[in-house]
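All protein chains but one are shown at their positions in the complex.
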Amino acid sequence: MTRTHRRATTLAVAVITATLALSACAGSAPNDSSTNTLTVALQASPLNLDYTTSAGAAIPQALLYNVYEPLVKLDDAGEIIDLLAVSHTVSDDRLTYSFTLQPDVTFSNGTPLTADSVKFSLDRLKTDWTTASAAQLSSISSVDVVSDTEVTITLSAPDNTFLYNLAGPAGTIFSPDAVSDLAGTAVGTGPYEVESYATASSLELVANTDYWGGTPGLDAITINYFADTNAQSNALLSGDADAIVGLSSPQLLTQFGGDDRFAITEGTTNGEVVLSMNNARAPFSDVRVRQAVRYAIDNQAVLDTVQQGYGTLIGSMVPPTDPWYTDLTADFAYDPDRARELLAEAGQTSLDVSFAIPNQPPIVAAAQVVQSQLAEVGITATITTLEFPSVWLDQVFTRADYDLSLVNHVEPRDIVQFSTPGYYFGYSNPDADAILAAAISGTNEQFVQGMTDYARLISDDAAAEFLYLLPQLNIAVSGVTGLTENSTSQSIDLTGVTRTN
Amino acid sequence: MIRRHTPRANRTILVATILLALPVLAALVSLVWTPYNPIPVNAGERMLAPGASHPLGTDSFGRDIVSLLMYGARISLTVGFVAVAIALVIGVPVGVLSGMRGGRVDQVLMRLTDVVLAFPALLLMIVFGAAFGANTTSATIALGIAAAPAFARLSRAGTLQVMSRDYITAARSANRGGLYIARRHVLPNIASLIVVQASVAFSMAVLSEAALSYLGFGAAPPTPSWGRMLQEGQAYLYNNPLLVLWPGLAIALTVLALNLLGDGLRDRFDPRRVAQR
Partner (left out) sequence: MLPAFVRRAATLVATAVVASMAVFWLLSVVPGDPAQVALGLNASPDALAAQRAAMGLDQPLVLRYLDWIGGLFRGDFGVSVVSKLPVGPEILDKVQVTLTLVFCALVVALVIALPVGILSAIRARSADGVVVSAASQVGMSVPGFLVGMLLVTVFSVRLGWFPAGGWVAPSDNFLEFLRHVTLPALALGAVQAAVLTRYVRSAVLEILREDFIRTARSKGLRPLQALVVHGLRNAAVPVLTVTGVQLAAMLVGAVVIERVFVINGLGSMLLDRVGSRDMVAVQGIVMVLVLLVLVINTLVDVLYTAIDPRLRTRVSQ
């Protein structure tokens, strides 16, 4: 070796060693667990902080219950419990709801919560909200301030869904002084406040030390957003995050299993993966063709391939957690021969249809399995991936320019959309509409029975195919307690989370 | 002392050709036959280890990996081939015209080339994918357009060199038209430069297509492409790293072969560089 060569080599080795040593030293610094904070890794990120004018499940997921509060909320079992209302009563004709508010509640900007805040917030639904959730409380005809702490809401007709929807984003109570910049600032009554939001990157929440419900469990929460589920789980594995709520790729679970650093829970959601068929035009305007599609799908096979078996098979668009759930999974059990019979009856033995899907990996994967199974019965479905939400919303949702589509419907109790005029399902059945209307305005028993009948009708009529219900897969470092196991509302409820380490 | 063909240049070309033969053959054969149909899902045969019935195993959908790789070769090579063809057809005439005419024509064409050059290939592919739909067609066209300026500049430089030679003046004085001069003198002389650039552009096209498919903008499902296989396999990196290994190897092998080919051709055509090897 020449002298210069040796010198150069030595220098190189020294540099590399120093760099590795430096990084290794830095790398071995333990996570600072002495502070009472939590870092959560999620996927879809909020467009901004305002769910009154901006769409997307991510905004209420982050802010509902954690930062903003309605009068009532949904707990981990899906039951309606009082929140900002300390109690409520319903009149006998079920048209008037009276709420008594919690005393001494202040918004994060110091202003007090009064009945005026409630009236202000609910009146805004008709005038300032542009997102669809406002329509959930359209049965409100007036909101009246009785005293500083008492408010009554009068409905135009009995509405069995009213209280449930009041627990959702539409029921959020805002401070009248703080609605000028909802996109950039969130002033709520919840246990946490928004400190900052770096768009599509991370949301910093800090404890509201004046919270009416007592000291919040954590001092601060950081929510980091990952476009890619691999990166999300890598963050947890490498110690950059403390919890994942709602893992969308179950195949990543094997990395966490058997590792006692982590605790995995599997709960329920309201997320039905719906294979929609455009009822408004041929060939799916023919019920026999739709039923054939339902028979052609082997749901268990799709669940196993795409979800590694995690999830629940459903027969209609109703999760087992809803009161009117009945097990209809046997109704259209996998039967490709029956599918071919029906198609022959309908005169459609070699169909060519478009299959426009969002370009989300779990959906793309499921679509490939579905396409394969449809090909077996003579239906050729050509897949086009559309950017989600923008292009999918435009082409499929608004213009209904599709034959088949596949999308995760996350909102609770959204089977009612089959009776929404102009909804992209293209389904129009006055009998079904009548059953739904009667259920909503009837008594509680009539409600449950009516919804059960509605769900069965939707299933029998094959208005869509319901692939499966997604599970709620949470992974957290041991010591993190209080994460809600089930996704029952539109919120990722972090209000009860504490740490023991 | 300076030889036009050295054993080394020829050896490189030989190695490159042998390496390239695998993906090319795979692509060609896949047009008529693959061991299994790579499109349908076989839920019962998911994630099989390499064995007798599936030499490289199966993926998360139960599809045979050998068949997927063969089909993917078709995609990558077709995209590369057509993209390079587009780039050639646009770039070379522009460059030759620019070099032969000079003056205003040259200025305008070169400014236009600069504008296109400002759009890196992947960026153009993403924007095209967003504008015209994410599929192999938009990707190929975007690639072709992005690669054209290199050919234009190269052709122009080569043309300028040729135009300065005596036999051009002679041809001109003999009243030979531009098209004749281009065909008879310019093109044969710049052919070697173009061929080398073509293989470089081809390898970049294969890499870009893989990156685009990985990002989710490339070939539509369920069409298998090597980049999409990488993206799908990433989630299983812990359980089954082979799902990432096979397409990764395929890409690396093809790109390596093309780069070696370019190197070998460059050495063969440019006698000055020979001595450096």
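Lettered A and B in written order, each chain numbered from 1.
The rule we apply is simple: a contact is a pair of C-beta atoms (placed from the backbone, for glycine too) under 8 Å apart; a residue touches a chain by one contact, two chains touch by 3 or more.
Please read these numbers as outputs of a predicted model, since none were measured by experiment.
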| item | value |
| --- | --- |
| Among B:A26, B:V41 or B:L122, residue touching the chain not depicted | B:L122 |
| Among A:T53, A:N109, A:S156 or A:S478, the residue in touch with the chain that has been omitted | A:T53 |
| Options B:L48, B:A219 or B:I251, residue touching the unrepresented chain | B:I251 |
| Listed residues B:L22, B:A157, B:A171 or B:L242, member touching the removed chain | B:A157 |
| Contacting the left-out chain in the complete assembly, out of A:E79, A:D394 or A:D431 | A:D394 |
| On chain B, residues whose C-beta touches the chain left out of the figure | 111-112, 114-115, 117-123, 126-128, 130-132, 150, 153-154, 157-158, 193, 197, 200, 203, 207, 210-211, 214-215, 230, 234, 237-238, 241, 244, 248, 251-253, 255-256, 259-260, 263, 270, 273, 275-276 |
| Touch list for chain A against the chain that is not drawn | 2, 4-5, 8, 12, 15, 19, 22-24, 26-27, 47-48, 50, 53-56, 130-132, 135, 183-184, 198-201, 224, 226-228, 231, 234-235, 237-240, 255, 387-391, 393-395, 397-398, 420 |
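Criterion: only the chains that are shown with their structure count from here on.
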| item | value |
| --- | --- |
| Distance from the mean Cα position of chain B to that of chain A, given in whole angstrom | 43 |
| In the complex with chain A, residue positions of chain B that touch it | 39-41, 43, 46, 60-62, 130, 133-134, 216, 220-222, 231-232, 234-239 |
| Complex contacts: residues of chain A adjacent to chain B | 229-230, 249, 251-252, 254-255, 298, 301-302, 304-305, 359, 361, 364-365, 367-369, 371-373, 375, 383-385, 387 |
